Structures are given as structure tokens and as C-alpha cells.
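Note that this complex is displayed minus one protein chain, with the remaining chains in position.
In order of appearance the chains are A and B, and numbering begins at 1 in each one.
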Amino acid sequence: MNLLEIKNLKMDFGKDAGALRAIDDVSLAIGEGETVCLVGESGCGKTVTALSIGKLVPTPPAHYVDGEILLNGRDVLKMSSRQLREIRGGVVSYVFQEPGAALNPVFRIGNQIKESLKLHRPDLGAPGTASARSGMARHRAGAVPGAPSRRKALDAEVIRLLKLVGIPAPESRLRNYPFEMSGGMQQRVMIAMALASEPKLLVADEPTTALDVTIQAQILDLLSDLKQRLGMAILLITHNLGIVGDMADRVAVMYAGQIVELSPARELLRRPLHPYTRALMASVPKLRGDADRLSAIPGNVPRIGNFPPGCRFAPRCPMAKPECSSKNPDLVEVETGRFVRCPFWKTE
Amino acid sequence: MKLNMDAATPTPTAETQTALSPWQLFRRRLRRRKIAMTGGVILVFLYLAALFAGFIAPYDYQRQDRARFFHPPIWPRWEHFRLVVPRYEKLPGDFVYREVPNDTRPLHFFIRGDKYRLFGLIPASLHLFGTGDTNYPVYLLGTDQFGRCVFSRLLYGSQISLSIGVIGILLSFSFGMIIGGIAGYFAGATDTVLMRLCELIMSIPALYLIISLRGTFPPGMSSAQVYAMIVVILSFIGWAGMARVIRGMALSLREQPFVLAARALGQTHLKVIARHILPNTFSYVIVAATLNVPYYILGEVVLSFLGVGIQEPNASWGNMLTAAQNTEYLKNFPWLLAPGAAIFVTVLAFNFLGDGLRDAADTKAQ
Partner (left out) sequence: MWSYVIKRLLHMVPLLLGVSLLTFLLMALSPGNFFTALQQNPQVSPETVARLKAQFHLDQPWYVQYVFWFKNVLSGNFGYSMAYHIPATTLIVQRLWNTFLLSFAAMVVAWAVAVPLGVWAAVKKDSWVDHACSFIAFVGLSIPDVLLSLLALWFAAATGWFPVGGAQSPLYDFMPPAQQFWDRVHHLLLPALVLAASSLAGIMRQMRSNLLDTLRAEYVTAARARGLGEGWVVYKHALRNAINPLLTIFGYSLANLLSGAFIVENIMAWPGLGRLTMEAFFAKDSYLVVDSVVMATALLVAGNFIADLLLAWSDPRIRLK
């Protein structure tokens, strides 16, 4: 059984006549410990797909039309709010694009991390656990056994997490407010917060886009390092194919609310099949190679509710044929483990 | 009096937000537009009424009916396919009137009556409606303690109350824009001095300052002088808030490429401020002006109400309300509150319109 299995997910914004399809028939699976990259231009539905895993898109205006999202075999879309709260953080944790916006500006970062700990790790510091049994904390507690020792255990755990994500002198950072930290440090805090609940799946939604280039590499290194050490699965969302090679086991390419190509990362990078993927690859600057070949994709991503008939990429596709604009092709497995939504994938 | 300058609320930028609900957005805008339209229509109606006050009012604002003090409203009614006005007779006791059965006069339209000057210039005596018979008066909103027609006075009063708001806003906002533009554009010491002055004015609760300012004018002024005085006083207080906001905008605008370009081309400071800085604040200024007119109207009302503004026998909504301060009057002759209702409707209409304009300005920013 896969850790996450999204099956034929369809989601609209708005209802009835005004409904706009944001996600159209998206299927995606992630195994335990696997890293999957979801790639696409902004506005293609990546973020909405990712938020759907925790059913975090506000409904209304969003409206799930069809499909299921199986997390550990249970359908997220059918869960009660109580069950949802358990899997949010408990099974799937999120790291967002802008750490400065995703951290609450008026609370100390230590307390924000502790919120997750208190919620998802009730065992921490409770009698019977290692941290509570050892040391004088409980002895000194006297009349209220448990309370101070729990606080200490929580502090210790926060410090351990901050250390884990590479924050120097974590003890002194506990009482910091987000605005007192740099963007890179804030993102590390976000990651620590995501890890605090020991999730099976970490969803990182463009975690490096808002950061300086040098910091980007550090954060990506941290993510792959953590993946090695903790063995969790990662869904990394990005619009940058350049970082896919270092991180991903498999890659899903999204365009206009649909997955257009799904392949093992290495093969996709070596030989992209869908014209859109090829165009994306061509637009990634490489250190070596011919600078002349760097090209932009003409046109823009169609807006939701404004998709062209037939293949949605056809208007921008360099190899579009007349029939492309009449029928939207299906996502077909053309080689083992390689899916592509284009009947002309063989054409060079 | 408040001069509210709340900045436009920030708009959501997240991917999910912009995409999510064009439908909802559209419906909201439609509803807002309807409200704004309602406000606009009411205002057009009110200002037209003020403009043609002499024609619409059946009587002169000074005309006293000594037989009918505190007369309750008299409404024409439909009888035998025409509008007629009943006659009331005075009963013994204090201001008690009773309708005389089967004694009516028809209501005429476009009838000659009290003389007035249309737009303050053209002598005229034609009135929209009336009976032409002093024994059968039409007092739509009753009479006051001097037997004057409240409806007519309300119309004449609206000329003062409604115009003072607009003129006050024009004066104080132009002044505020110039000062704010200069402070923000030149920054530095000029800015510091001007802004301290603004702070000084804004830190005195408005009405206290108004009364202090009122004291500097001599007693016994003519009504035109009093009118000008009120405008000056209200503008003196209103410019500060405007200047502060414009100054903030100018501070950021002066760094904009088009302003830098204009300066590099050697345009004079004055030209840069007038041509490049101030026009960019217009959409904000128009919204703020609409939302602030009510406070100028209320300023006049309060001054006149307290007896230091427009003086009797001239009518203003404020000094008409003074009579209602007497609880005995208020209890027995509630129609004296009519000017209050008029103020309420006017302010509500301005708020409707201003809110709609603010929304429209917001959409442009998106």
C-alpha cells in the first residue's frame, strides 16, 4: 500500500454554473520514504493539489467533485474534522513558500513549535518516558508532578529539533520572534515545526523560492539530509526543474490542472516525453552547454476556467497538430513507470 | 467629528485567493454598486431639492403663522379624484389642534405664493404646490415654536447644511493636498515642521478646537459672514488629516522613476508636485472626500445647534434642532426632529456612495 494515493481528483472553485475546474483528474501516488517532485508553472494547480492532501483548501469556495485522496489507505476527503486534525501534522506536514508569512509574527518560535508537539506528541514528558524518568525535574516538581517536567521535555525537544535543522545555538533562539530571524533561519524553523509531529509525509511547497540563492541550496541539502535520516516521504513542489535531479525519485509535471507527464526522475531528465516537459527543460539554464539553446515557452499558462479545448498545451506547443485542439489526450503509460498525456510523444 | 483616513485594506495575493471566486467577487461588486448607486441617487435628489428650495417649499422660511404654533403635520389626501387639504381648528389648551370634518380646499400645483429668489438671484413667486389660502395651510412636517413651516425651513436649511460640507471639503482637502504634497516631496526639515503642526491640530479633540476657533470671531456677524466663518473653521481643522496621508503618499511617490525623470528633466518643484505627485493621489482623495463630507455637515450642525453657528431666523439643520433640545417640546412635538432625520439620510447616502467608491478604487489597484 502506498503512503499517499490521489485517485482521479477533481476539484472546482465555485459551484454550479460558476464552477471553475482547478484540478482535473489528477492521480498521483507516493510510497513510504519516496520523494516525488510536482513541477509546473505558477497557476497550474500544484499548490491546490498539495493543500488538498490535508484537505486544507477552504470549502467553499473550493468544492471536491470526484476522486479520493487515500492517506494510509483512508480517504481524506471523507474524514471528519477531528480525523483531519489528527492527520494534519500527524501524517502529513507542510513547509510553505514564504516562511516569513507562514510563521505567526506575534508568537515566539519556540511556542509555535511546541503547539505541534503538544498536539501530536502527548507522550512527551509524560511519566514513563525517558525524559521524565531521568533527572531531577520530577523530583523537584513536588506538588505538581508532571507539569514542570513536561515543560522541560518540550523545551528539550524543541532544542533538539532546532539543532536537527541546523540552527546554531538553538537554546538562545527559543524565545525569538520570527521577525528577529533571517529568511533562511525562518524556513529552518518551519521545517523543524513540520518535523515536530513526526510526519510520514512532508509536503514542501516551493520551500526555497522566497530565499536567496545560496540559502536555497542549504535548505534543499537539509531536506535531502533529513529524508535520509528520518526516512519520511517528501512531496516537493517547485517550478524549477533544476532542483529535481538532486532530490526526486519520481517527477510529476502539471499543466493547467492536469498531470501531463509522470516519470522516474532520472529518465525524465534524460529523455522528457511530453512537449511541455521538453519546453520546461529547455528553459532551465545550465552551467555547461550552449547558452543559445535556452528558450522561453511562448504564451502564458491558461487561467482556470479559460482552458482551451482539446489538449490544453496545444496553443503553446511547438509540435501541435490540428487534431490536438479537438480532443484532450489521456494520460497513458507508454513505458514501464512512464506516463504521458500526449499521443505524439515519440516525435522528436 | 472624525476624519477617517483608513487606508485601503490589503488584497490577498496567495495563488488560491486570486483564483478562487470571480463569481463571488462579481456578486459582491454588483451589490456594492447597487448600494453606491442608491447613495448617489439620494444625494442628487437632496442637492436638487436644496437648489430649488424656494420653489419646492410652499412657504418662506421666515413666515410665521401666529395662529398655529407647534401645529402637527398636515398632509393632503385623495378625495373625489383630487388632492385636498383639510382645515384644522385650534382647541382650548396648549397647542391642540383638531381636523374640521368636511372642510377642505384642493391642493394646487404651480401656484403663486411667498416671494423668493431662485438660486439666490432670480426673483420668483411660483411654488410647486400649495392651497393659496392661509386658512388651509399645508405643513407637511408641521410648524415650530414660531409657527413656521418645518418642511420649508428644512429645504432652506439644506442649502446651508449641504453646501457647507462640499465647500468645506474642497477647501480643506485642496489645502491638505498642497501641504501634504510639499511636506512629502521636500521631506527633511519642511516635512518635520509641517507634520508637527498637523499633529498639534489633530491632537486637540475637534470640537474643543472648533469652539476655541469660534471665539476668535467677533459677535454680530452677518449670515454670509457666519457661513464663511464656519467653512474656514472646519477647513482649518480638516486639512491636517488629509495632509498627513498625502504626505505619506508623496514620500513614496518622490522615489518613483517618473518623478525622478521629471526632476532630472529640470522641471520646477512646483510643477513636479502639481503634475506628477498630486494626480497620483486623486483616487484616494476622492474616496476620502466623499466619506468625509458628513463630518463637515455635522460640524455645521453642531455649531449651529450650540448657538454659535447659523443664527435665527436663518434656517440650518443644526439651529432647527435646537428647539428639540427642550424635552417638553420633544415629547409633544416630535416632528421637530425632522432635521435630524434629514441629516441621517444625507450622511447615510454619503457613506453608501463613499463605500462603493472605495471598492471601485480597490479593484483598480488589484
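What to note about this one:
As a convention for this text, a contact is a pair of C-beta atoms (placed from the backbone, for glycine too) under 8 Å apart; a residue touches a chain by one contact, two chains touch by 3 or more.
Quick caveat, the model's predicted, so the values are computed rather than measured.
Screening A:H120, A:R150, A:R188 or A:R312 against the full complex identifies A:H120 as the residue touching the chain left out. When you scan A:S197, A:S263 or A:T277 for touch with the missing chain, the hit is A:S197.
Considering the whole complex, the residue from A:I87, A:C311 or A:C342 that touches the absent chain is A:I87. Residue-wise, the contact with the chain that is not shown comes from B:L337, picked out of B:I164, B:I182 or B:L337. Residues 51, 54, 56, 81, 84-90, 93-94, 96, 98, 101-107, 115-116, 119-120, 177, 179-180, 190, 193, 197 are the ones on chain A that touch the missing chain. By the touch definition given at the top, chain B reaches the unshown chain through residues 1-2, 4, 6, 9-10, 12, 14, 17, 196, 199-200, 202-209, 211-219, 294, 298, 301-302, 305-306, 308, 318, 321, 324-325, 327-328, 330-331, 334, 337, 340-341, 343-344, 347-348, 351-352.
Methods note: only the chains that are shown with their structure count from here on.
Distance from the chain A centre to the chain B centre is 56 Å, each centre being the mean of its Cα atoms.
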